[in-house]
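Note that this complex is displayed minus one protein chain, with the remaining chains in position.
To keep things simple, chains are lettered A, B, C and D as they appear, and every chain counts its residues starting from 1.
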Amino acid sequence: MVESSQNENIEILTYSEVEEVSGYIGNFDVRIRKKARLVDMKKCTGCGTCYQKCPVKVPSEFDMETGMRKAIYIPFPQAVPNVPVIDKVNCRMFTKGKCQICQKLCQAEAVDYEQEDEVIEDKFGAVVVATGYDLFDASVYGEYGGGRFKDVISGLQLERLISPAGPTGGHIVRPSDGKEPKNVVFIQCVGSRDPEKGFPYCSSVCCMYTAKHAVLLKEHIPDVQTNIFYMDIRSAGKNYEQFVQRTMEQYGALYIRGRVSKIYQRGDKLIVKGADTLAGSQVEVEADLVVLATAITARHDSKELAKILGIPYDQFGFFTELHPKLAPVETVTSGVFLAGACQSPKDIPDTVAAASGAAVKVAALFSGDFLSMEPLVSTIDTSVCSMCKACMEVCPYNAIQEEEITLRDGTKKKQLKVLESVCHGCGACVSTCRSSCIMLKGMTDEQIFEELMAVAQ
Amino acid sequence: MIYQLNADVRNFGKTISQLSDVDIYTCYQCGKCTAGCPIVMEMSHTPNQIMRLIQLGLKEDVLNSLTPWLCAACETCTTRCPKGVDIAKIMDTLRILARKEGYQSKEPNVVNFNDIFLNCIKDKGRLQETHLAMVYNLKTRQFFKDADIGRKLFMKGKISLSSDKIKGTDAMKSIFERSRAFLGKGE
Amino acid sequence: MEETKWEPKVVGFLCHWCSYAGADLTGSSRMEYPHNIRIIRVPCSGRIDPMFILRALQNGLDGVLVSGCHPGDCHYQSGNFHARRKFAVTRKLLEYVGIEPERVQFSWVAASEGPKMAQVVKEFVEGVRKVGPNRLFKDERKDGE
Amino acid sequence: MAYGYYPGCSSHGTAKEYDISTKKVCERLGLKLEEVLALALPFRNLVLAEKQGLDSIMSTCSACYNRLKVAHETLKRAPEILNRISEIVGEPYNKTLKVIHFLDLISKEFGVEKIKESVMKPLTGLKAVSYYGCLLTRPPELVSIDPDAENPTIMEEIIEALGAETPYWSHKTECCGASFALSRTDIVLRLTNEILKAARFADADCIVVACPLCFANLDMRQSQIASKYGVNYSLPVLFISELMGIAMGMGYKELGIDKHIVSAKDLLKGKE
Partner (left out) sequence: MSRIGVFICHCGVNISSTVDVEKIAEELAKEDGVAFATEYKYMCSDPGQKIIKDAIKEHNLDGIVVASCSPRLHERTFQLCIEAGGLNRYKLEMANIREQCSWVHKDKEFATEKAKDLIKMAVAKVRKNQPLTRFSIPVFKKALVIGGGIAGMQASIDIAKAGYKVTLVERTPTIGGRMAQLDKTFPTLDCSA
């Protein structure tokens, strides 16, 4: 984090969103909306007085709602940049029209309720998409309480409870009563490998982070017992399997092969009813805390970004790579690359590898001043073209555009042209053209007819 | 025990899949059915074991198992199965197949009850609880089973020794006959 | 050619990204399929003009197979949707002209579906074999010659 | 428009009071019922109700409701099965019926808010847990009377409208083993014991049910459970219609509550 913020080649725009991308490889025109923070980044000194004194408390997104934040806040103490932002939805100035406590207390006079969004337009040669993932909402599992039980939490919530910078200062306690849990149940594949309530795919990281949780719990609470309901242990990664084995052998985690059918509350305990398919029996655990390994899902709005970028996505909303094996970080749109879990669930080593891969693709692209392009593109014979524009409709890349030319006699005329650098050579326009005036270089109708003649002889 | 797995290992599974319209091979043995089944402790095999035995083509073990006969049809398994396998329907299919092929259930009482239940509907048009309980007790030779409850119910006026006459019982009998003819079974 | 020795001759228009790659995989997996097919590579099923199909049949070929990426998988995003729409119309037209539907088949084969490609070709060629040689344009052509 | 009422098998036997109280409550609420005195064959009942010119068929028994609803939904989705069964039963079915349960009638057709207006003696202080069992909610895509099949609240909403409390409890959709009522009574006793135990744990004054089968097991078997498991719960079990009747000011005997094996007399003292 710090490294990326200190590199002089990197400009960081936080609280910002990409709104529009046009152009093509080497030449993308991008519009970015820098949302109003309502705090002047240049003036703010990061002293923290504003959020200490802010009277509005709301659940913290960063802490997965295990803790609270203020209406003016930084998500966590080490945030980069260390400049607060005002959450308009909850700030009293915006809900009730009065308060101004933060503004009054800010000695740097950085709080500015009038600040407006800023729109930045810039040109880029390449785009790396690294938008990450969302977590599956386990409340669809009515049998696990449907979100009603306070002590049934997600893995990422546990992560915040373990964190020294988290809401409990790193003390692992039950959200319901603040007591230290002694018997903890982990349930794997919640939303993963479950086509009925979740997704059919494996989220790829849960087996490992659950093992890690079991280890960390044991380190924090020496007399804790961890019980892990799993279907298969997927530990394909360097040193992963050894880690899982250590979790069982040295950290005393009990792995139970089976799913859980129901969780219910009895007093301050959670009764977990599962199966042990290896023993061929039911298992009942009286737990203090239940941690669900919720699935990694595509960002809820990934499809909108995909449309902005002109890249495809799969049925789950993950962006699709050009080739699953040979071009895993490239997309069908040249110059747009993928990194990390926006493509599919990935762990950190895979994410970092993919990010470096994408970076190398960008660097390779930038290594020359010009880019040599395949000439197998469409051309239009404008003398025959009837301007029906059917080709423009079928072109997936908007490579066909209307231009106005001035004829020799001075009159102006509209005609269509193919932007060679944008055209991918699919030929959809050719077979759509009603007046047969578009030709795909290297694959003309005539050539195909010749081939047919040759084979028919 | 050693299972002998031959080239026709999938035949039984395919038969069951066909009869039940539930793809038996969708089951990936997660055990959630077993985890939620209220009757598991009385069963000879857990529900997921039954699914596994079908996948392994072990027809004898499956059709001789107590499990299908002890399924309460509460559908907890079906409701929560992550793969959408209708396990309750598989159990239903197994009961029908076992009877058709002449397997002796080790839960004769359940079989008796089911028979008497259907006969009662056939003869009386609807379930007559007293009639059902009495015939059942006679047939299973448990003459005084639940007699205490019966006495209490009688005192409360909830059971009587005569039964309601419902119109259309003749129609009912013919429906039973027609469905038998349709299913092509003599039982 | 004697009737007993007749072997159908068909062409397949395969898109470069999915079906052609799928056919390559059939090959590298050494899966056999009927020799009767000659494959023409096109960038995308969206490139295929109904005229190609018509011309192939006019030239006396016994059948035309068109195969592209699965719906939603098109390398060019939407080419196969356009193709699908076009083929639906083409098929109707061909039927109207009197071409047996067996002669013109469309399928979706992904790059990873080597076995499916073999199966598709097998079924297609069998279908064409059943309806026999394509004579519809034969006499017409002779007249023209 | 009258609602078709299919009383099922138990309403004239072990669950007479359910029948009585349902009719009384509906009368009070102005809901007209027209009895479909029919056979225990789901499809034929649908046909009969349709013939009677009804546009809905309401059942008080969750087993009957379940079977009718499954039959109706299946036939709606699979025309080939419909044809086959029509052949067997010898009557066509036009699938125009609405299959509902008594709870649907009260909560969705009549409306929970309006129930409040009819309450004359709010059941203040009464802690009631509601028991749905398996048949009212499963399979969820076909029958569930509540969008949340795992945590249905439709009965709770009615009970709260009557002024009573509905504490959390864990066993609202657990199975009581009703299909083994006679053949494997041991299983029923074990499962019923679990349910009663959970209700006791939730500190409930009574269990509210909407099904004669659930009622039969929970009410009748308590003495057997006492001798087998050594716990005498003496926990009254009430039909939802009875509870409504009481809140509407009807009498204990009038509603037939005196017919219960576990007496609810002390519980309802001063409330009627």
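Heads up, the rule we're going with is that a residue touches a chain if its C-beta (ideal position, glycine included) is under 8 Å from a C-beta of that chain, and two chains touch if they have at least 3 such contacts.
Bear in mind the structure is a predicted one, so any value in this text is a computation, not a measurement.
Asker: One chain isn't displayed here. Which of the visible ones does it touch?
Answerer: Even though it is not drawn, that chain still touches A, C.
Asker: For the chain not shown, which residue from A:17, A:40 or A:180 touches it across the whole complex?
Answerer: The single option touching the absent chain is A:17.
Asker: For the chain that's not shown, point to the residue among A:71, A:215 or A:332 touching it.
Answerer: Of all options in A:71, A:215 or A:332, contact with the hidden chain holds for A:215.
Asker: Can you name the residues of subunit A that touch the chain not displayed here?
Answerer: 1, 3-5, 7, 9-18, 24-28, 30, 32, 37, 61-62, 64, 73-76, 78-81, 83-85, 122-133, 156, 159-160, 162-164, 166, 170, 208-209, 211-212, 215-216, 237-240, 242-243, 305, 339-342, 348, 351-352, 354-356, 358-360, 362-363, 365-366, 368-376, 420-421, 441-442, 444, 446-448, 450-451, 453-455, 457
Asker: Which positions on subunit C touch the chain that was left off?
Answerer: 7, 16, 20-21, 23-24, 26-28, 30-33, 35, 38-41, 118
Note that in this section only the chains that are shown with their structure count from here on.
Asker: If you average the Cα atoms of subunit B and of subunit C to get two centres, how far apart are those centres in Å?
Answerer: That gives a centre separation of 52 Å.
Asker: In angstrom, rounded to a whole number, how far apart do the mean CA points of subunit A and subunit C lie?
Answerer: Here subunit A and subunit C have centroids separated by 41 Å.
Asker: Take the average of all CA coordinates in subunit A, do the same for subunit D, and state the distance between these two points in whole angstrom.
Answerer: That gives a centre separation of 47 Å.
Asker: Tell me, which residues of subunit D touch at least two other chains?
Answerer: 149, in rising order.
Asker: Do you know which subunit A residues sit against two or more other chains?
Answerer: 143
Asker: Hey, which residues of subunit A end up touching subunit C in the complex?
Answerer: For this pair, the touching residues of subunit A are 310, 312, 315, 332, 376, 394, 396, 424-428, 430-432, 440, 443, 445, 448-449, 451-453, 455-456.
Asker: Which bits of subunit A are touching subunit D when the two form their complex?
Answerer: It comes out as residues 141-143, 145-146, 148, 264-267, 271.
Asker: Using the touch rule from the top, collect the residues of subunit A that touch subunit B in their complex.
Answerer: 143, 189, 193-198, 231, 257-262, 273-277, 280-283
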